[in-house]
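The complex appears here minus one protein chain, its other protein chains still in place.
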Amino acid sequence: MLSLHVPGHSLVHRLPAGAKLLTILVFGTFAFFVDSLVVLGSCVGVVAAAYLVARVPPARAWQLLRGVLAMVALIVLAQGFLGDWTTAAQVGLRVLAVVLLANLVTLTTAQTALVDAVVWAAGPLRRVGVDPDRIGLMIALVFRFIPVIAEEASKVREAHAARGVRPGLFGLGVSYLAPLVIRTLRMADGLGEALEVRGVGTRPAPPDRPAKVPF
Amino acid sequence: MIEFDRVSFSYPQRPVLREVSLTLSEKRIGIIGGNGSGKSTLARLVNGLVVPTRGTVAVNGHDTRRGLDRVRRTVGFVFQDPDLQIIMPTVAEDLAFSLRPLKLPKAEVARLVEAQLDRHGLLAHRDHPAHLLSGGQKQLLAIASVLITGPSVLVMDEPTTLLDLRNRRAVMRLVEGLPQQVLLVTHDLETLEGFDRVVVIDDGRVVADASPAEAIGAYRALVG
Partner (left out) sequence: MRAKDLALIALFTALMCVLGLAPRIQLPLLPAPFTTQTLGVMLAGGILGWKRGTLSMLLFVLLVAIGAPVLVGGLGGFGMLLGPTGGFIWAYPLGALVTGLLVERWWIRLNAVSAFIACFVGGALAVYVIGQPWLIVASAKLTLAQGWWSWVVYLPGDILKAVVAALVIITVKRAYPLITPRVDRPFTDDPAAGHPTGDQPGLKTLGGDPRL
């Protein structure tokens, strides 16, 4: 499956997914209300120690952190130059601690365990007519069809190349995205039938009993 | 036993089938006709994917409109493009998915999946992403995912159109050995050899209904 998970057997890996998600929540709330640089600094230290316990390859951790680091740096610098450096340090440490912890959970938790936790947490939604198992199905469907649609995207690209078309920026919208979207919608016809045949979803109203009259 | 009783079907401003009546009880039945002749719709009527605008379709005595659940359990459907029929990310997961509505115990599901994988030579691919299978293997998986629930009728809508010669043969060999009644919609006239009955559809009507040789002859004459 498409996942950022790094398999392992450490203490961090073995914690239940629900507990880890709850930890993020509690830790995030705590960090939000704390201003002491010492406490925030030790928060980062604790999380960093957890990375060592989990033995996550530093390259993988860095790859994930890089995505937010530029933004954090920008905020810290802006706060430092325009305001004061104490607040800037608080902001930087706080964001760093929370993001590092959340990333650790992503890196050490199997995706299936997270999906199960989500399906479990969605249990109460049964009352409003949502089937939690369906959420799991939808996630599986997306993973199944990302490579199929990526292939369609390259077919559209090839169709352009075959005609020697190099669209401009706006032409890109119509000549590249529109065909891709239409191919996707066509696929949905086929997939919808396949799902229906295999017992997913409610049945459409038969055409002799129109459900909605548009006027 | 599949019965069409004066079945008509139309999209807005476009009739697709006109007053088709057929009783299909043979074991191997082929349906041929040009693009847009209505043969695909005929196949979809059999398991209630579409319901007739007028008239009735019944499978083993169950109306596709009122007894849809029964009909769906009886009739398996194989589409042209296996890529859209495979729903779950990996091979074994997809087979297991077909069994979900039956609410079987886990061990039983695993046993059935294993048996089906073995039967179609997919055991080595059990945990592979379905996306990485070859075209022929994908179609075999799609057929296996239908057969695993044990339907008594199999409707196939151009299952060999996207396949190369070798894979066409593999699919047809599989079909030959099936105990089920098979309704095969196809453009691949040679696959109909040995069939019991072939129906030719043109412009929403049955224009020939005979043995394969005779019906294919009539279809060739029609195309001119």
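Per-chain numbering from 1; labels A and B assigned in written order.
Definition applied: contacts are C-beta pairs under 8 Å (C-beta built on N, C-alpha and C of every residue); 3 or more make two chains touch, one makes a residue touch a chain.
A quick note: this is a predicted structure, and the numbers were derived from the prediction, not measured.
Considering the full assembly, A:V142 is the residue among A:L11, A:A49 or A:V142 that touches the omitted chain.
Here one chain is not drawn; of A:V12, A:C43, A:V56 or A:V95, the residue touching it is A:V95.
For subunit A, the residues touching the chain absent from view are 1-5, 21, 24, 28, 32, 63-65, 67-68, 71-72, 75, 78-79, 82-83, 87, 90-91, 94-95, 98-103, 105-107, 109, 111, 114-115, 118, 134-135, 137-139, 141-143, 145-146, 148-150, 153, 169-170, 172-174, 177-178, 180-182, 184-189, 191-193, 195-196, 200-204, 207-208, 210, 212-215.
Going forward, only the chains that are shown with their structure count from here on.
Computed from the mean C-alpha positions, the centre of subunit A lies at a distance of 38 Å from the centre of subunit B. Across the complex, subunit B meets subunit A through its residues 44, 47, 49, 51, 53, 65, 68, 72, 76-77, 79, 81, 83-89, 93, 97-98, 100-101, 129-131, 145.
Taken together, the subunit A residues at the contact with subunit B in this complex read 1, 140-141, 143-144, 147-148, 187, 190-191, 193-199, 203, 206-208.
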